[in-house]
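With one protein chain held back, the other chains of the complex are shown just where they sit.
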Amino acid sequence: MPKYLMNTWYVAALSTELPDEGLFKRTFLDIPVVMYRKADRSPVAMHDRCPHRFVPLSMGRRDGDNVVCAYHGLRFDCSGKCNHNPHGNGAIPAAAKVRTYPLIERYGFIWIWMGDAAADESALPDYGPLEQGHPNGVAHTYMPRPCHYELITDNVMDLSHVDHLHGEIITTRGQLSPQVPKLIEEDGGVAVHWKWQQTPPIMIFNDFLPQPGAVARHFVKVSWRAPTHIQLTIGATQDDNAPLDYDSCTSQYDLHTCTPETEHATHYFFATRRNHHEEDGEFNRLKIDGMHQAFVDEDGPILDAVHKTMGTSDFFSLSPVLISSDMGPVRVRRLLKQMIDTQKAS
Amino acid sequence: MPKYLMNTWYVAALSTELPDEGLFKRTFLDIPVVMYRKADRSPVAMHDRCPHRFVPLSMGRRDGDNVVCAYHGLRFDCSGKCNHNPHGNGAIPAAAKVRTYPLIERYGFIWIWMGDAAADESALPDYGPLEQGHPNGVAHTYMPRPCHYELITDNVMDLSHVDHLHGEIITTRGQLSPQVPKLIEEDGGVAVHWKWQQTPPIMIFNDFLPQPGAVARHFVKVSWRAPTHIQLTIGATQDDNAPLDYDSCTSQYDLHTCTPETEHATHYFFATRRNHHEEDGEFNRLKIDGMHQAFVDEDGPILDAVHKTMGTSDFFSLSPVLISSDMGPVRVRRLLKQMIDTQKAS
Partner (left out) sequence: MPKYLMNTWYVAALSTELPDEGLFKRTFLDIPVVMYRKADRSPVAMHDRCPHRFVPLSMGRRDGDNVVCAYHGLRFDCSGKCNHNPHGNGAIPAAAKVRTYPLIERYGFIWIWMGDAAADESALPDYGPLEQGHPNGVAHTYMPRPCHYELITDNVMDLSHVDHLHGEIITTRGQLSPQVPKLIEEDGGVAVHWKWQQTPPIMIFNDFLPQPGAVARHFVKVSWRAPTHIQLTIGATQDDNAPLDYDSCTSQYDLHTCTPETEHATHYFFATRRNHHEEDGEFNRLKIDGMHQAFVDEDGPILDAVHKTMGTSDFFSLSPVLISSDMGPVRVRRLLKQMIDTQKAS
């Protein structure tokens, strides 16, 4: 009985992580996977385990679009089929196959389909805005973390913590907590909307507003869909008549997404597209540094400590005291649990 | 079913360990606890876990005599009651409480009551002599150790090992082992008394005796009471007519006490009061250095190795070969086991 949601797309890697040459390994949902790019640059993923003596194929070498096991030289093509056995008469045992995993490269990420059902490309969420605009106006990063993936989902789905935990770069100056955010459920997903004013404006936008330091209206919309993908749009404006949306404000359009490595470790991926100062590719480094400062230095130790306390206990079994801002993450936890339980029953 | 003796006082910290400002964390009996001093310096202890999302409160900050959780800003007073919720309408959920633990500060230690019954101050043992005499004549220390706490109790309750394991500073030169010590049970406790002669006298007293290097009569009384407190008085005299007691000899009055961190780690606390060279506060450093040399360097590796072998096995289930000097520690182990089993049954 799988403990993760299966037959769904997770992010496996940043596009930039997977080199043209060589082999790349990473574990998803407890399964070790080896990845590489074929000569045509299309990505391949397969179980990182030779079916002969269980050596990780990632310890081996490339031979064209094939992988050769380091130990006894069995060679596998990119469909996982053994296509060369240097031993004895060279006959290839029928079982000499390695499971492969469907991949799609899109939005600067490589997405992997985990599950036994046929991969459904149409089920890949549309995060098209990441690819729209100046090519220098988008940045990506990867932040592995030794905690359960749902703690990171919780963290993004309840942004009221930004008032309390985060420092000068992204602080919302206590303006989110007094709100009961708007919760929206549609298409099997969960969204939370917040609107507020703050002075000075949030620092990530302050210098790009007409009157830096002066009051601005802000909005953020976080929109989860299974299993672990959260699209977050945040913006600020000093125009009293401007609608609170990406195009009308100084804004960014982000994707936060987690892939469980195990129940005790998470691959956290992040992308951010902006509608201002788009052409400055150097500015991406500042955006990513800010994200790392917030997540790695500020959220990270909190989440690790909570994980140490909770282990793999069910959150609700620990009788948490819930507050108004928990609406979003709690709804997400319940939906995901229901989906996982449903697949177990089927 | 608790594996430790509950509803009893353990030592939580040296008084000097708990600062006036900030938060101090330590785990007792598998329970993480955060401690701090109120503005009036009185100490507070509570479960180191916010009831909202299980973040250690010790990662948060002080707000007067309150503690504020780092993650979402819930604030708790020193009785563990939430007295500020910055979220939504600010209503405080009835369940938003943190368990607190009664503390008493006495004898240079902070004592903590672990258990569900009401704290019984009268159950705190009387170690008044630690507080009598010149204020420079007493020293305290803390020695954490990765072994089961009963191994440390065994170690102090059978001092015959001093003949074999310890070096020049506290060696008893083979004079304890040939004895069958006197075992006394009273008031639910267990005491072991030894008397002997040695030449030269034990080095901790040698320089304070009239004839350094010459034969002296010695005594030691070790007196355990549940759960883990051992009061040890040791002295030496070269006066043939002097009674063998603290006041009549060159003596010290010590407390050895252990608090289980877990079944695999122990907080070992020590205090030593002397009736000689009392005014020299600098001399305390020598006393504590000697204790560390004996326990940390000599006993410690032995106890760690035994713990590695025994794990959490019941000592008697391993069929130990017992010798005469085991009388004290064996009686203590049996009494403590009986007390723990009784509380399980109730």
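Read from first to last, the chains carry the letters A and B; within each, the first residue is number 1.
One rule holds in what follows: a residue touches a chain if its C-beta (ideal position, glycine included) is under 8 Å from a C-beta of that chain, and two chains touch if they have at least 3 such contacts.
None of the values given here were measured: they were computed from a predicted structure.
Between the chain not shown and the residues A:N7, A:N85 or A:Q343, the one that touches is A:N85.
Touching the missing chain, out of A:K3, A:R41, A:H72 or A:R334, is residue A:H72. When the whole complex is considered, the residue among B:N85, B:S160, B:T228 or B:T257 that touches the unshown chain is B:S160. If you put the hidden chain back, the residue from A:K3, A:R53 or A:K182 that touches it is A:R53. If you put the missing chain back, the residues of chain A touching it would be 32, 49, 51-56, 59, 69-74, 85-90, 93, 95-96. Counting the whole complex, the residues of chain B in touch with the unshown chain are 154, 158, 160-161, 163-165, 174, 177-180, 301-302, 305-306, 309-310, 318-325.
FYI, only the chains that are shown with their structure count from here on.
Its C-alpha atoms superposed on chain B, chain A is turned by 120 degrees; the angle is given in steps of 5. Here the CA centre of chain A is 49 Å from the CA centre of chain B.
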